[in-house]
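Complex shown without one protein chain; remaining protein chains in place.
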Amino acid sequence: MTSLDIVFILVAVVTGGAAVMTVTSRNLVHAALFLGVTLAGIGATFLLLAADFVAMVQVVVYLGAITVLFLFGLMLTRAPIGRETLDSRNRPMAMVVSAALFGILVVLIVRAFGSNQFPATEPISSSVADLGMAIFSTWVFPFEVVSMMLLAALVGAVLLARRQSGDSGTETRVTPIREALDDSTEELDRAPAELGSGGER
Amino acid sequence: MEAGLQALDYAWLVVLLPFVAAVVIAAFGRLMPLKGSEVGIAAMAIAWVTSLVIGFQTFANGPVDALEQTFWTAPVGGLTIEFGQYVDGLTAMMLVLVTTVSLLVQLYSREYMHGEDRFTYFFAMLSLFTFSMLVLVIAPNTLQAIVGWELVGVCSYLLIGYYWREKSNVDAANKAFLVTKFADIGLLVGVIVLSVGVSAHTDNVFSISETIELAMAGELSSLTVIMGCLFIFLGAVGKSGQMPLHVWLPDAMAGPTPVSALIHAATMVTAGVFFVARLYPVFIQELVVMNVIAIVGVITLFFAGFLAIVQDDIKKVLAYSTVSQLGYMMAALGVGGYTAGIFHLFTHGFFKALLFLGSGSLIHAIHSNNMSDMGGMRRYMPWTFVTFLIGSLALAGFPLTAGFFSKDEILVSAQIWADNGLAMGTWVFWLGLAGALVTTFYMARSIFLIFFGEHRGVPARPSARTVADIEAEEASGVLDPQAEGEDLAQAAHDPDTSPTTGLGGHHAPHESGWQILTALVVLAVLSFPVGLAGGFLWDEVGGSTERNFETWTATHAIEEATYPFLPGADEHSEEGGEGEHAEEEGADEGEAAGLPGGPDDVALAAGPATTVLAAESAEGEISNHVLHGAPEFHLDVFVLALIAFLAAVAGAWAIYGRGHRERDPVLHMGGLTTVLVNKYYLDDIGYRGVVVPIRDHLAPATSWSSNVVLDGIVKGVGGGVKRLANVTYHTVDQKIIDGGVNGAAFSAAWWSNKLKHLQSGDVQRYAGAMLAGVIVLVVVFAAAR
Amino acid sequence: MAIDFGAIAPELVLTATAILVLMVDLVLTDQAKQLANPLSAIGALVALGFTLPLWGDERSTFGGSFVVNDYAVVFKVVFLVSLLAILGISWRYFAESRFFQGEYYFLLLVSFLGMLIMPSARDLLLLFIALETVSLPGFVMAGLRKRDLYSSEAAIKFFLIGVLSVALMLFGISMMYGFTGTTSLSGIAQALGQWGASPPPLLLASLLLIIVGFGFKISAVPFHFWAPDTYAGSPIPVAAMLAVASKTAGFAGLIAVTFIAFEPFAGVWAPALGVLAILTMTLGNLVAMQQRDMVRLLAWSSVAQAGYMLIPFGLAVTGNAEVNEAAVQATIFYIAAYAIPNIGAFGVVVAINRRTGYRSIEDFAGLGGRHPFMAVAMTTFLLSLGGAPPTVGLWAKFAIVQAGAESGTVLAYVLLFFLIVNSVIAFYYYLKVVWVMWMREGREGMAPVTPGVNLSLVTAALVFGTVLLFVLPGLIADTTVSTDLVAGL
Partner (left out) sequence: MTLIGPLVLAAFLFCVGLYGVMARRNAVLVLISVELMLNAVNINLVAFQNLVWTGDADATGQVFALFVIVVAAAEVGVGLAIVFNMFRNRASINIDDADLMRW
């Protein structure tokens, strides 16, 4: 147990607590702010692990951009507040499943990486220069591919988020599914008659 | 290859022509003056002539080396698929049978299907169906055979479901397809098992000829042979309607009658028997395999006959009769009767086609399938009567008809088998004899009910009420047999409701037109000489090198095949297993000739070689080729058969001779009839024994596999065994199995209906289910190790 | 470090085409935007032209993380041909609805760029990026009919399940990195080989988690939930893309991960994937029986098909290169044989659906009379999916059965048993459609089926391919058989 560990435990408690608040808070804006705390805690963890550059990217990208994006998202969609409206009926299932997974993971992790085989060591990081070299030599191909992926994500996000629905604003509408071939099939619950705004041709 | 066999090179033409016809009809049929039927008939006529030439050449030249040709090859996953042709006597025999029946059926359909909506489509399908069967027949390797086999299944699906407006017909098509499809995969597995065994010795692993050679040389391990053959036999059980997978066959009557004729006589059902015969030298390597075949065959031949007795629908009588006759063929193959089995296949093809077409002629005139609606038809339809009578006599095995020769040949091969100390032979012999009696009885019953007495007309109930309706009502318990019988009786005696001339408001029954009658007459005439192909006449003509069915269909491999499991096999295999070890078929052959020969025994005398060997067998000498050669004249067998025939006819006459009785005795045999006739009663067992337990009690606990067909069948059979304790031996009725199949299908649908609710539409539940799956995977496969 | 540009030429061409399409879309207006389609097709053809010469080569670049060998080329050809077919069935569909054509083709091309990379990637990082490049445009394309509730629902379900699986996979990858210190597949295989008989359970767990990511792409049960809903809600050509190309990409990745990296632990993942195969085909087929919407039926059927394709994975044995090669070849053969009829079936649905919006099975009634060509095509495709002659589907099933029979383990026979039972069930619903098309008469007043020229051409080509490959399966079998996966390490 080094002093670094003690600091880490403090950071971890804050981070984990904030994460729990993020997914349980009844107030949307609070949830987003707790997300900010969690992300900052993760950044601090990176710092403790001596990964300075990753920590910086974390702060810039997540705290600086993504949290803000989420706040915009919450405001634009004017979501109501309160447990009933924020939590779905699947809460018990979610609790059970994630608790089970956590239990299994912790047991497995402790068995595999218990401190016996892995005593405390000083974290050693690569320098930013090394990182840059690695990205632009070994990992240059994934890097280029990611750029295309980002372009596609950008185009796609703009396309979906902007107001008009198409070049001419018309779409073929979805046809209601017609009567069953065999009677054993149940009725499709909702007649999608009200769906699809575009005109028929 | 000897000169004069060039026609064999053109066997592919026989296959290709129907295919071309099908394509042309499908593409241009609607534009043609005769709606495409002319193309089908013309193509089939050319194919038929070609087959006759091929048939004659192979016939005249005796057992020849097969002509094996490969037209194109295609490698798949390191293996080579070849498409080609393999022509020998067996192939030639099938070509003749298939093209003859198909040609006549098409001619017949011109009239029978006249005015149907999808007349053109029907003809395209007929041609395609014939093509599929021929692909199988000339297959030089098992893969091509599978292709043909599967195509036959698909075509039959579309033809059986032709009258789609009635749901029961569609169900029948589905059932036929699913049952045979289930069996088909057995064939696939069997072929692959054999090929894996063969692959140790040669690259051409699917070649039929090489497989046979290796099997005969004993190169294949006995496990390979047993597993391979049994799986292939499973395929044959499904396709050839052996119990317990015969359930589709009676239902397949839902198709138009010409289709029934084609299915039951020449294509589809014969595929299984043919394929077993094709690989026969492999099958005879293991006694286990032979016994399984014989047992299945004998069960089928015996029990299916009983079901025919209680049918009212003429097509169902014939359907169960087909099942029973297929049982004869299989049983014959199972007791070493190679020639007997395929000879019966050959003759049966002709007279069963005749019977179906005859029944179609009746149905065409009466607009009803039910014999209770007929009666006295011999006055209205004399041609149909005579031809139908001839077909019935042939089926019953009346002396000098085709069925007489082939069926007796089967009995004799069974006896020879028994003489070798193989108990199956005895069973096949006696049950086969009993089966013959039953066959004669139900055919006589049909004849009397249809053609004698007074015409009863379509009864008072609406003429639209079909057999399917009646069955549906019975299944739902609306009618019981008593009520049904009284109903009929009442109908017969009530002048208001049973007009003798009114025919349900239609015209009086009339004879069919020339196209139908041509087909009938040709087949009726053929019902005699095809039996003679079995032997004796040709001896006289051909001199020392006699030509008969045996020499025709005995392939080169069959000539040399021996039974490794018979005592004496050792010495012979040491000698090289060659030479005189001709096949059992020779035996049956000579047999057939000798036995039934009562009046004709002089003419029936086999050639000198076979006679010598026959003497050996008569002395009781045991060797692995003991079945080769004719035994002494079996007057006892002949007399027994004849007595059975006469007794059955007399019995039928006593009951039905004076026309339709108020109380049909076969419908009033107490518990026996209850079992045989009351479909609803037994469906009930299938329903209660399979569906309800699965649905209500077993469902939560039953594993996944319990919902699928196989398990359903097993449970259906299980329910049947319980019944057996209560009722009589009749309880082993296909209807339980039928119910089981339905039950399995039902429970699959039921599960399917439940399972779809997993797809709740709620994406978070999807996530939960997915995570749960991950956790289970991790725990079971990772953490638990 | 020298880069082998020849090896990545197909990817480069596709990238250039994608950017070109995006720019051209800015310039063109209205009707002219349709030009994006032929432009993309040309790009795909050029990429194909650069791919085929790579046949027979063994190239490796980017430090061995990108490999081009026969195995990769086979997949790339399948992808590019699928791309061409999907472009064919897309044209009218998108041109008439007029929504975001340029962007659609751009996204489609980027998605296929990810697919092309997938079979060549020999590094978990690259595989992950390729997977994301396939998925992200897919999320958008699924939601392309913006005013359609179904479409946006399709997108959100696809997105959430997709992101969730990727998160699980990443967790597994991070653990795998912790154990092995590398993300290169061969490096992982080496490191895993040293663990011997008693690996820590967490290692095996992370291995299974990595498989989850690909299990999502191939829609194996229980990661399949998105598939039916997303297919049904997406524009139909997109559903075809998801059902064929995207699934094939998932298999390419899965094969690489399992047979190269995790080969030493085949004893764990083979039975796991075998069980998944059983669940997948059984559930897929049983639920498919209940469907009335044609697209949903095809969706469930494609779930079931994934189960068949998973069967060979259940046969894998550590250290037995012969069995493993046979299994991989059977899968590849099946995938290639599955792609053709499945795109075709979606194409026919597009033809029926176009203008009219009809898509339930009932709407196919009487197709045999209304448009015999489409009915024949659909029949061929469905027979092939079911595995009946005269279609390549028969040989596909055959390849699987053969791989199973040769492996001869107990699990193999269990798998074959389920294959048998499931083939029967599957035929039930495939033939139901065939039967409806030929035997039922359509309702009164159904709009005529008017497929466009290119849709007809594509359908005809696919029918031809389905039947031709039945006659000459060697055309693909030759190639799959000579693929040597391990040689590309």
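Going in written order, the chains are labelled A, B and C, and every chain counts its residues from 1.
Keep in mind that, in the parts below, a contact is a pair of C-beta atoms (placed from the backbone, for glycine too) under 8 Å apart; a residue touches a chain by one contact, two chains touch by 3 or more.
For clarity, every value in this text was computed on a predicted model and none was experimentally measured.
Visitor: Considering the complete complex, which visible chains touch the unshown chain?
Guide: A, B, C
Visitor: Considering the whole complex, which of B:G40, B:G228 or B:G768 touches the chain not shown?
Guide: Hidden-chain contact among the options goes to B:G768.
Visitor: Based on the whole complex, identify which of B:Q6, B:S221 or B:S760 touches the chain you can't see.
Guide: Checking the options B:Q6, B:S221 or B:S760, the one contacting the hidden chain is B:S760.
Visitor: Would you write out the residues of chain A that touch the absent chain, in ascending order?
Guide: Touch set of chain A with respect to the missing chain: 1-2, 4-5, 8-9, 12, 15-16, 19-20, 22-23, 28, 31-32, 35, 38-39, 42, 45-46, 48-51, 53-54, 57-58, 61-62, 65-66, 69-70, 73-74, 76-77, 79, 85-91, 93-95, 97-99, 101-102, 105-106, 109-110, 113-115, 118-126, 130-131, 134-135, 138-139, 142, 146, 149-150, 153-154, 156-161, 163, 186, 188-190, 192, 195.
Visitor: Applying the definition given at the start, please give the residues of chain C touching the unseen chain.
Guide: 125, 128-129, 132, 136, 139-140, 143, 146-150, 152-157, 159-160, 163-164, 166-167, 170-171, 173-175, 177-178, 181-183, 228-229, 232-233, 287, 290
Visitor: Quickly run down the residues of chain B that touch the omitted chain.
Guide: 756-757, 759-764, 767-768, 771
The rule we apply is simple: only the chains that are shown with their structure count from here on.
Visitor: I'd like to verify one number: the distance from the centre of chain A to the centre of chain B, where each centre is the average of its C-alpha atoms, in whole angstrom.
Guide: Their C-alpha centroids are separated by 64 Å.
Visitor: Centroid of chain B to centroid of chain C, CA atoms only: how many Å?
Guide: Using C-alpha averages as centres, the distance is 42 Å.
Visitor: What residues in chain A touch two or more of the other chains?
Guide: If we look for residues of chain A contacting two or more partner chains, we find 104, 108, 184-185.
Visitor: Going through chain B residue by residue, note those that touch at least 2 other chains and give them in order.
Guide: 749, 753, 771-772, 774, 778, 782-783
Visitor: Using the touch definition up top, name the residues of chain B that touch chain A in the complex.
Guide: 749, 753, 762, 764-765, 768, 771-772, 774-775, 778-779, 782-783
Visitor: Using the touch rule from the top, collect the residues of chain A that touch chain C in their complex.
Guide: By the definition above, chain A touches chain C via 104-105, 108-109, 111-113, 137-142, 145-146, 148-149, 151-153, 155-157, 159-160, 165-168, 170-175, 177-181, 184-185, 188, 192, 195-198, 200-201.
Visitor: Mind pulling up the chain C residues that touch chain B in the complex?
Guide: 156-157, 160-161, 164-165, 168, 201-205, 207-209, 212, 221-223, 225-226, 228-229, 268-269, 271-272, 278, 282-283, 286-287, 289-290, 326, 329-330, 333, 368, 372, 383, 388-390, 394-395, 397-399, 401-403, 405-406, 416-421, 423-425, 427-428, 431, 434-435, 438-440, 471-474, 477-478, 480-481
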